Structures are given as structure tokens and as C-alpha cells.
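A single protein chain has been removed from this complex, and every other one stays in its place.
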Amino acid sequence: MKHIILFSVLYLHWIIWSGKFDAFHLSLGIISSAFVTFMSHGLFIERKKVSTKIIAESIRFIKYVPWLLYQIILSNIHVASLVLSPKMPIEPKIIKYKTKLKSDIALVTFANSITLTPGTITADIIDGEYIVHTLSRKVADDLMSGEMEDKVADIFDEA
Amino acid sequence: MAVLAVIFIVTGVFFFTTATIGLLRFPDFYTRMHAAGKGDTLGAFLTLAGLALYNLHHGFSFDAILISIKILLIALFIFIVNPTATHAITKAALNCDVKPWEKKETSK
Partner (left out) sequence: MESFFIYIAMFLCLLVILALYRGIAGPTVLDRIISISAIGTKTTIILALMGFIYKRSDMFLDIALAYAFLNFIATLAAAKFFRGRKSIIPGSRYIKNRGGK
């Protein structure tokens, strides 16, 4: 199953990036996509329980993206104002954040969301604790309020 | 549509500028990481979105749509990849015990 998905994704990318639709390029795409699928099939991990939930998860994830974009723009403006102000009122700190998420994909999504939001960088996960570097007190408080974690937990049904 | 594209591109370049100024001004490695890693991501995304919009303003021919899809794919790629690189470098720094800079009043 995962081979078919990987092959389709690769072939779609081949079609978009080559931009030619004659028989020679299309068949060359099939050959190279199949070769890459064969070479890299050990790299991808299959999810433990594949079920019909995956469609609902995708829909909820797409709903989550605009909210994330809005947050990113807001906090980017915050960081820009920090950079441009002459006195530069920053208070960098390393904080630990205990999480309630369990599955790998939820952890990765949450970590990437934290890193994308300016002012916070995820450095490591040790035993379900994120080690986060924060730039100022405001963004640390934003993270500690746990709103983003609730949203991620909501996507993957881990409330 | 061209006006909208110009607004997007100028906003993106503004974020690029703040990222570079932050890279020059901030006191230590971690804070520079904040400025460079994230200002660049949003700046690149906005600039490429503006370019994709401008590309469509002559009309929706097949080639134009294909090029816009390519531009958006590059933007998506940068959007996924930049946090990953940021995270990798920060983890390398933490493993080497690079001390974070703190405010003068709080440090002992």
C-alpha cells in the first residue's frame, strides 16, 4: 500500500516538473519513479493502525493550516517589532514543556508548529518533554497557554 | 491582481530585511536563529506567493498555471524544510553546551 502511495506522489511530481506530455517523457517518469520507490522503500514507516480515520484527520489538518498561518504572521510581526526597536527588549530563556501527545505524527506536527511560530524553537524531546527556546516573555506565555497543543490533539483525536 | 502581487512581494522583502537585521544585531547564537530561521521562511513564502499571483495576471493559460504550481511547490518545500533545518542546528548547539545569552540583571 505504501509503495503505491509513494509511487503516485513521485510520478505526480515528475509530471508537474517536467511539463512535457509526450509518450517518451511519461514512460521515462514511470521507470524512474519505480526505481526510486524500489530503492527507498525501507525508509518510510507505515502507520500502525491504518483505518478510515485518515480522511477525517486530513480534513481537520487542512482546517488547522489557516489558523497556523494567522498565528505565524502575528508572531512574525511581533519579532519584527522586537528587532527594529532600538533597545531590543528580549529575554531569551530555555523552558520545558510537558506534553500530553502520544503518537509520533502528532509529536512531529506539534514540534514543527512550535518551530514555525517565531519566537520559539523546539530543540529536543526527552521523555515527552519538549525543550523549547523562547525569545521573549510574551511568546513563552502564548505557548504555555496550551492553545496550540489542544488544536493539534484535536486533529489526531488524542484529547 | 498585479497590485496584490506587488503588495505580497514588498511585504515578503520587508520580512527578509528584518531577518537580516536581526541576524546582525542579536547577541547570541540562539536569538540569531530565531531571526534568521523564521523571518526567512515567511518572507520566502510571501514573495513566492506574490510571484505566482503575478504570473497569472496575463490570463489562465495552461503553461501559466503549471508555472504557478511549480512556484507554490517551491514555497511549500521551503515551508516544511526550514523549521527542520532550524531544529537540527539548535539541537547540535544544545548537545555542545553552547550557553544561551541572558539579560544582565538575571545572570549571575
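Letters are used for the chains, namely A and B, taken in the order the chains are written, and counting of residues starts over at 1 for each.
Assume a residue touches a chain if its C-beta (ideal position, glycine included) is under 8 Å from a C-beta of that chain, and two chains touch if they have at least 3 such contacts.
Small disclaimer: the values here were computed from a predicted structure and weren't measured.
Take chain B: the residues that touch the chain left off the picture are 2, 6, 9, 13, 16-17, 19-21, 23-24, 29, 32-33, 36-37, 40-41, 43-44, 47-48, 51, 54-55, 63, 67, 70-71, 73-74, 77-78, 81-82, 84-85, 88-89, 91-93, 95-98.
Here is the rule we use: only the chains that are shown with their structure count from here on.
Between chain A and chain B, the centres computed from C-alpha atoms are 15 Å apart.
Partner chain B is touched in their complex by these residues of chain A: 13, 16-17, 19, 72-73, 76, 79-80, 83-84, 88, 90-94, 111-112, 115-119, 121-124, 131, 133, 135.
For chain B in complex with chain A, the touching residues are 14-15, 18, 21-22, 25-26, 28, 30-31, 33-35, 37-39, 41-42, 63, 66, 69-70, 73, 79-80, 83-84, 86-87, 90-91, 94, 100-103, 106.
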